[in-house]
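Scroll down for the structure; my scribbles are underneath it.
All protein chains of the complex are present and in place, except for one that has been dropped.
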Amino acid sequence: MNVAANAKTAGAAAPAAAAGTDAPITLIEAITQALAWEMRHDDSVVVLGEDVGVNGGVFRATAGLQQRFGPGRVLDTPLDETTIAGLTVGMAAMGMKPVAEAQFDGFMYPMVDHIVCHAARFRYRTRGRLHCPMVLRVPWGGGIRAPEHHSEANEAIFTNVPGLRVVMPSSPARAYGLLLAAIREPDPVIYFEPKRIYRQYKERVPDDGEALPLDVCYVLRDGTDITLVTWGAQVKETLEAADRLAEEGIGAEVIDVATLRPLDFATIAESVARTGRCVIVHEAPKTAGFGAEIAARLAEECMYDLLAPVERVAGYDTHIPLFRLEMKYLPSTARIVEAAKRALAAG
Amino acid sequence: MNVAANAKTAGAAAPAAAAGTDAPITLIEAITQALAWEMRHDDSVVVLGEDVGVNGGVFRATAGLQQRFGPGRVLDTPLDETTIAGLTVGMAAMGMKPVAEAQFDGFMYPMVDHIVCHAARFRYRTRGRLHCPMVLRVPWGGGIRAPEHHSEANEAIFTNVPGLRVVMPSSPARAYGLLLAAIREPDPVIYFEPKRIYRQYKERVPDDGEALPLDVCYVLRDGTDITLVTWGAQVKETLEAADRLAEEGIGAEVIDVATLRPLDFATIAESVARTGRCVIVHEAPKTAGFGAEIAARLAEECMYDLLAPVERVAGYDTHIPLFRLEMKYLPSTARIVEAAKRALAAG
Amino acid sequence: MAVAATFEIEYLQYLGPDGKPVGALPEHADPARMVELFRQMLFVRTFDSKAIALQRTGKLGTYASCLGHEATHVGIGAAMRPEDVFAPSYREYGAQFMRGVHPREVLMYWGGDERGNDFEIPRHDFPWCVPIATQCLHAAGAALAFKLRGEPRVAVTCCGDGGSSKTDTYAAINSAGAYDLPFVQCIINNGWAISVPRKAQTGARTLAQKGLAGGLYCLQVDGNDLFAVLEGMRRAMERARSGQGGSVVEFLTYRLHDHTTADDARRYRDEAEVKAAWEREPIARLRTWLTDNGHWDEERERAWAEECGRRVDAEIDAYLGTQVQPVEAMFDYLYADPPPDLLAQRAAAIAREQRA
Partner (left out) sequence: MAVAATFEIEYLQYLGPDGKPVGALPEHADPARMVELFRQMLFVRTFDSKAIALQRTGKLGTYASCLGHEATHVGIGAAMRPEDVFAPSYREYGAQFMRGVHPREVLMYWGGDERGNDFEIPRHDFPWCVPIATQCLHAAGAALAFKLRGEPRVAVTCCGDGGSSKTDTYAAINSAGAYDLPFVQCIINNGWAISVPRKAQTGARTLAQKGLAGGLYCLQVDGNDLFAVLEGMRRAMERARSGQGGSVVEFLTYRLHDHTTADDARRYRDEAEVKAAWEREPIARLRTWLTDNGHWDEERERAWAEECGRRVDAEIDAYLGTQVQPVEAMFDYLYADPPPDLLAQRAAAIAREQRA
């Protein structure tokens, strides 16, 4: 395959920033913008995955990057996720900063072995001699009327794994800042992209190379009556639920977890200390989803603050169905409102 | 490879039960006994894995089975876990009941894809036309002074996956009864074997083919002051902690979860309703371990019963170290007692 | 120089792109059968174009076309017996129709309804498989089951040129060799894996030679030549059925359509290449041979095309007429014996529906 003999040359030969227009962009455009920024500023950043090259990725996240940075910086891989994961680990251990793409959430399972056994352990295993500064980008979640295995919320596979960071942005600005942070992070990061909101709305995201911290939750809306905690695409329904509650005079604080591992529990705890009530919303199946960890921390550390039982509004404990039924699987705004009202009525 | 052309013949030619001695046996002997029973009574049961044949498995779980049932019932596989998982799914879909072995917990990650994408979905995907009656046996957990990747508590990888059952026995009798149930179960079962207690003690396990229910928690000890919930090898330390607490006049109820998915939360809730206090003990890293799910359920459904914050005593959020340090990683009896006392002092 | 091993991989082609024989036809070539299979190929193409049209009008989800693969797909299906098992990827409708799968089932699957996988016939075939090449290992597992039970059945599976890079394909090939299984791995090399061309997948000169890694019988055939497809499959199936073990057959064909209806191949593929591929496509080729030899004519083609249209339309109507599954369908097929918590969620979901 035609990969450039010298990535440095290819990088240097690339045209300067096409950015600076300052027009509002979508979440996925923010991802492209972050990749391009970091590739311009760090020669060791390399993008790899299936169809990420001339095709620009099936979602267009890498659109134009191979044209701009050359085939030595943006590599199509053979069709094998084990291959992608293993090559990525090897490249990272040799000092590159690979940003790999899993084409869809449902295709990342063959990557688990290399991520859990190696990416997450190189630093630990070698006492810091080698480490693994890689990012795995994963278009994540349901609701886009896609075929089977294109709609999975499988973040819980990684949240119990030491050595990883697990991130999920839910706005264009956070997508940009968190992806920059993920690439710069010296340890491996799984970067889930809520594909349902890839193009939900646009906002202005200055292409200034400013990263966001990788370990904080974002309070998207202040409120004193109840805390709604969520991440990923469900931020949409959760904010809608907050709107509906506001119509009834109920002030819901909305927290976007954004980084699941390590969890910034302090921000959640501080909110619940004020509101006394908490609804956790996520798309993944309820049982042993990451919402359980947040509820568990509340049970351990905030019991005396809680005025009502914690509520989880989540995917059902079954597979997300094919698209004729999928919207009945995903937590709806109505379900969130219901749960919030239950919590408000209790205690 | 020399596999018998006709498994039925091979099975029929095997000698009758070698059992009936009624001598006390260890947990791992109970596993062998269950495999042998079911192979004698069901021709469609086939054992496969690395070194399970003439060698009888690296832990001797399948000792003597190939000699007894022939190479058409007990198959060594090529050295590839993807292969084992994929073959197992295919065999199960064709009506066999394969019992596959992952040689160690740390080697099961390449199996995740076939288990999550296929074993757990054949029934769902085909509306019941095909299903996947398989068992994956996994020697699990730390504390045996083994090399790297031989000591992992990775059950949380599967507890969020719909369509699976996840089981972990902690006594010879439960190992026998739950393995029989797992093999008879028409849906896929991940059967984790706490290897640290494979040979911890012996008990009489009648070889009567009696399965145990796959969806109940076991109350190992009654108590009214506090509920200790655990599973797997940590049952050992948890019972020891209960002993120590008893010495101080504290009655600790000890629950062995045994089946993690589906969880029999009713048994736990009923106990906590009486004791008002709960310590969850597990070997896996704390954050987003399966203990979180139990704590979450308590926060949702038992908040008004709780007199003290829930406690989790778990592995640290780092990898289990190599064996010079591993016992400092695993939750000790002392840590459980400490947590229990904190819970008793609170509220 | 000492030699550890030598290998030779044969290439089969009987009919050139122009529809003229390049040499003697295979012994088994029977004109009546070729007509029957040609009709089947035409049926598949009719189905395919109507399915694409359905998607374009919003009545189907993403759909993977089989345009250009008709000889390969129909030939694979034709080589199998009902009791054999087929583990397809997601485009081999031609093979599936030969096995009894209803076109409406294909449409239901791509229409977002799991019931498409509940084939009325054949009950034991594997469903469509989206995670690339994982089905290959299931087929190997099925072949192992057949061998252990002493059943004279063969497991046939397909993957693409892209899928030949997938580690599962290697695992299937290797275990088929290790256990000497009645297993046929079809590698349908249509030149592209979405935007990635065949040559970027591997340094191997042929994809057939993937089979050498497992010691299987390897063969490369012109997948646009139905004679070659049938002969290649005949050899592989006979070997499997007679206990001579597994095979890898590479079919050289071309994906004339976009990867799926969600794809736009113009982004990455030269129109000239597609144009050239149309010169090699399987239907015109076989039509020429059949016509040249007096087995087919325009009149028969016109009549059959109409019949195909009618049959496909009836299937489309059946598809469009299905009701969406009730909400409880997502709970009902998860476990044989659903746990109480799941039943509680099911009840809540039903209640929610009734309220809505």
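We call the chains A, B and C, going by the order they appear; numbering starts again at 1 in every chain.
The definition used in the following text is that a residue touches a chain if its C-beta (ideal position, glycine included) is under 8 Å from a C-beta of that chain, and two chains touch if they have at least 3 such contacts.
Computed from a prediction, not measured in an experiment: that's the story for all the values here.
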Remark   = Whole complex considered, the hidden chain contacts A, B, C
Note = Full-complex touch with the removed chain, picking from C:58, C:203 or C:294, is C:203
Ask   = If the hidden chain were put back, which of A:163, A:232 or A:276 would touch it?
value = A:163
Note = In the whole complex, of A:40, A:118 or A:319, the residue touching the missing chain would be A:118
Message = With the missing chain put back, one of C:10, C:337 or C:353 would touch it. Which one?
response = C:10
Message = For the chain left out of this view, which of B:23, B:266 or B:322 touches it?
response = B:322
Message = Applying the definition given at the start, please give the residues of chain C touching the unseen chain.
response = 1-13, 165, 167-168, 170-171, 174, 176-178, 180, 200-206, 208-210, 212-216, 220, 245-246
Chain B, residues in touch with the chain not shown (by the definition above) = 1, 50-51, 53-56, 58, 76, 78-80, 82-83, 106-107, 109-110, 145-150, 286-287, 316-319, 321-326, 328-329, 334-335
Note = Residues of chain A touching the missing chain are 1, 3-9, 46, 72-73, 75, 77-78, 80, 82-83, 85-96, 113-114, 117-118, 122-131, 162-163, 185-187, 215, 262-263, 265
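In the analysis below, only the chains that are shown with their structure count from here on.
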Note = Note, CA centroid farthest from chain C's centroid sits on chain B
Task = Averaging only over C-alpha atoms, locate the centres of chain A and chain C and give their separation in whole Å.
result = 36
Query = With chain centres defined as C-alpha means, what is the inter-centre distance between chain B and chain C in Å?
reply = 40
Ask   = Can you list the chain B residues in contact with two or more other chains?
value = 82, 113, 117, 124-125, 162-163, 263
Request  = Among the residues of chain C, pick out those that touch two or more other chains and give their numbers.
outcome  = 114, 131, 167, 329, 334, 341-342
